[in-house]
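What you see is the complex with one protein chain gone and the rest in place.
Should a chain be cited, it is by its letter among A and B, assigned in written order, with residues numbered from 1 in that chain.
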Amino acid sequence: MLEAIRRILGLTWKELLAVLKDPRGRITLLIPPVFQCLIYGYVATYDLNDVPYAVLDRDRSAASRDLVARLDGSRAFHRLADLYRTEDLKTAIDERRVLLVIGIDSDFERKLLLGQPADVQVIADGRNSNTAGTALGYVGAVVTAFNADWRAAHGQGGSQVRVALRAWYNPNLETRWHMIPSLIGTLTLLQTLLLTAMSVAREREEGTFDQLLVTPFRPVEIMAGKALPSVLIGFVQATNILLVAQLWFQIPFAGSFLTLYTGLSLFLLAAVGIGLLVSSIAATMQQAMLYSFLVMMPFALLSGLATPLSSMPKALEDLTRVNPLRYAIDIAERVYLEGAGLDLLLPDLWPLALIAIVTLSTASWLFRHRVT
Amino acid sequence: MNATERSRPRPLSAKGRRVWSLVRKETHQIVRDPSSIAVGVVLPVILILLFGYGLSLDVMNVPVAVVLEDPSPDAVELAAGFQLSPYFEARLLTSMSRARELMLARQVDGIVRIRPDFARHLSLGDAEVQILVHGTDANKARIIQIYAQGAVGQWTARRAAEGKDVAGGPVIVRDRLWFNEANDSHYFLVPGLVVLVMTLIGALLTAMVMAREWERGTLESLFVTPVRIDEVLLGKTIPYFALGMVGLSLCLLAARFLFQIPVRGSVWVLAGGSMLYLLVALGIGLLISTATKSQFVASQVTVLVSFLPAFMLSGFLFDLRSMPAVVRAITTILPARYYVAILQTVFLAGDVWGVIVPNAAVLAIMAAVVLLLSRVITRKKLD
Partner (left out) sequence: MSAAGGNPPVLVGRDIRKTFRRHTGDVVKALDAVSLEVGPGMLTALVGPDGAGKTTLIRLAAGLMTADTGELKVLDIDVAADPQQVQERIGYMPQRFGLYEDLSVLENLNLYADMHGVTAAERRERYPRLMEMTALGRFTDRLAGRLSGGMKQKLGLACTLVRLPELLLLDEPTVGVDPLSRRDLWKIIRQLVHDQGLTVLLSTSYLDEAERCDRSVVLQEGRVLAQGPPAELSRKAAGRTFLAEPPAGQTARGLQARLLDDPGIVDAVPEGGQVRFVRAAPEADPVASVGALQGAAVVPAQPRFEDGFMILLRGTAAAGQALAGSTILDRPPERYGDEVVIEVRDLVRRFGSFAAVDHVSFEVRPGAIFGLLGPNGAGKTTTFRMLCGLLPATSGTLRVAGVDLRQARASARQRIGYVAQKFSLYGPLSVTENLEFFASAYGLHGGRRRDRIGWAMRQFELARFARLPSEQLPGGYKQRLAMAAALLHQPEILFLDEPTSGADPLARREFWRRISALAEQGVTAIITTHFLEEAEYCDRVAIMDAGRVLAQGTPAEVRRRARPEPGRSPTMEEAFIAIVEAARHGESPHAASVGGDA
């Protein structure tokens, strides 16, 4: 037993040296995750902070000017043009100069003063319907505030239903809070999977694998020695991202590190298991790389990172249950933002453990039987 | 000497024959390597299916708990509004603590709370509906909030129509979403899919196969023949260009017939823009492989500089307008950004030359630059 552990540690050390001795290896493993985390922390948001819009104000009254001023006053909007003709509206949107055009009818103020409902037309560029929807929501909020003030100022009563909104765990609903904890899993998955798959493929291609197999290493020990360094590197990457999240983006960490790392270790084992599985199928480094990519893409897309899982068709959502990234994102988010404990995370933890066990044991079986 | 004269009969046709031969060679290799088929054909198909059937940003059937603490008819009517909405899968509860439990276990994404004194407040003119959302997925949370407000708004409107005393806003927003009236997120996800597929084939595959030739030493013997560098590069570019066009056709057919996404502009403009982008992607792939000469490094660099930016920074998923100025400045050097602009316009808006011409011009310049650069840095030298 002690002998076996010594051998595994020897292999682990060799793997770490092989990857980290090369400055290119060090750079590709340590810098991109941090860099990506920084960039995507800023990019990966559906919040808008610069909505260019144009106004076609046919009323030119105090009321219409007040409404437009309120839009300008909110930080998200940025008035590019005042239009005078309906035709201009089409070009402004077609050529993507503005995202929205606000149209105000010439009887706007008159109707308001009469206590009648007055329409405001908002035309949005739906080429990115998600952005457009968000922008429309912003307009709605500005108009609601305008209405309330108008009613208060003009004594127009009538019963009213207020909607009180509150969000748990992310009071300002910042997308970044969702995105960055999710990146912990996403960014580490790609590289741990690739690293593991490549490390075996490289030994096969360079002939060192045979050399390894004629030493007293047992297949299980080789597997462990290949898995451990990737898991360690995965931990370092995850920690780096965590540091960026807390020190740079200052997203408050609500949970316990112990819980997070427990979840992470199961996740990394699952990722490494998949990497080993890929490596036992691939004959060359190129195949290992391309096949890793082939599994990685669906994992990333079906993880709930960019699009919500609940919007997927049922069959596909069921399919995502074999995706370790799905659980990792859930764990990271819930520990990080909600402070969830292990008991609440159980539904995420056992599938990860299962994936790890299945992939690692299949890979180990293939190791023994694919040696030709 | 005799041999020399024979080896170069007519310079132009000899060049053409060499390129053609290299193209044939490359095609054989593509067809025979399972991994390039996997990335060149299988992955695009998987992506098409995922994007078409799986991924959607549209939030539907959100599980919410409606906590009805007021048994009055007004309150029940409001709660029923949530139950009928296609956006929600409402569970009617009477206790707030149960709702909290559900939210903690993430069985619901939001709570709509109608307080015990709702009806009384309504008659006083300041009733309140509380909406709590699970905020970890901020985007989804915001959409839920908007839907919930919408549900309350509809209820108010209905009451107003029935002549019950509820004041709607004096100003009513009438919004219209041009180009995507149904507000279907496929309309903008599928053009994005085209970008991903073209990047994958153009940059990743090319970078790998060219690096492989350096690594396996196949170029060393090839170099000591009459072949010129531009011929070697053309021999790589043409087959992958063709493969990219196959990928494009697959995506277009799927978009049109599987997902019923309109192509409002002309297909030729779409093809032209795609060709330009494909040339840029191919050029980037060739540049990376020549600079790294190693498959491992080439694949890593390609993913970092072409694939992930195409995914994250091109504006197909995350809007450029949401990005800080610095990042937006970075995106101006990314070809994918210009391609996405062309695609979204031609697919959904039509042939708007004001968008197409400037973006296509940038792509053309980029294509010229990267292809020229890869021509310059690839040399028939080993030292």
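Convention: a residue touches a chain if its C-beta (ideal position, glycine included) is under 8 Å from a C-beta of that chain, and two chains touch if they have at least 3 such contacts.
From a predicted model like this one, the values you see are computed outputs, not experimental measurements.
Every visible chain touched by the undisplayed chain in the complete complex is listed here: A, B. Think of the hidden chain as still there; on chain A it touches residues 3, 6-7, 9-11, 13-14, 17-18, 21-22, 206-208, 210-218, 221, 371-372.
For chain B, the residues touching the chain absent from view are 1, 3-4, 6-9, 14, 17-18, 20-22, 25, 28-29, 32-33, 213, 216-228, 380-383.
Here, only the chains that are shown with their structure count from here on.
Taking the mean of the C-alpha atoms as each chain's centre, chain A and chain B sit 14 Å apart.
Those residues of chain B lying in contact with chain A across their complex are 33-36, 38-39, 42-43, 46-47, 50-51, 53-63, 103-106, 109, 122-143, 145-146, 148-149, 152, 155-156, 165-181, 183-185, 187-188, 204, 208, 212, 295-297, 299-300, 303-304, 308, 312-313, 315-319, 321-324, 326-327, 330, 341, 344-345, 347-350, 352, 354-355.
On the chain A side of its complex with chain B, the touching residues are 24, 28, 32, 36, 39-40, 42-52, 67, 91, 93-96, 99, 112, 115-134, 136-137, 139-140, 143-144, 146-147, 150-151, 156-171, 173-178, 190, 198, 282, 284-287, 289-291, 293-294, 297-298, 301-302, 304, 306-308, 310-313, 316, 333-334, 337-338, 344.
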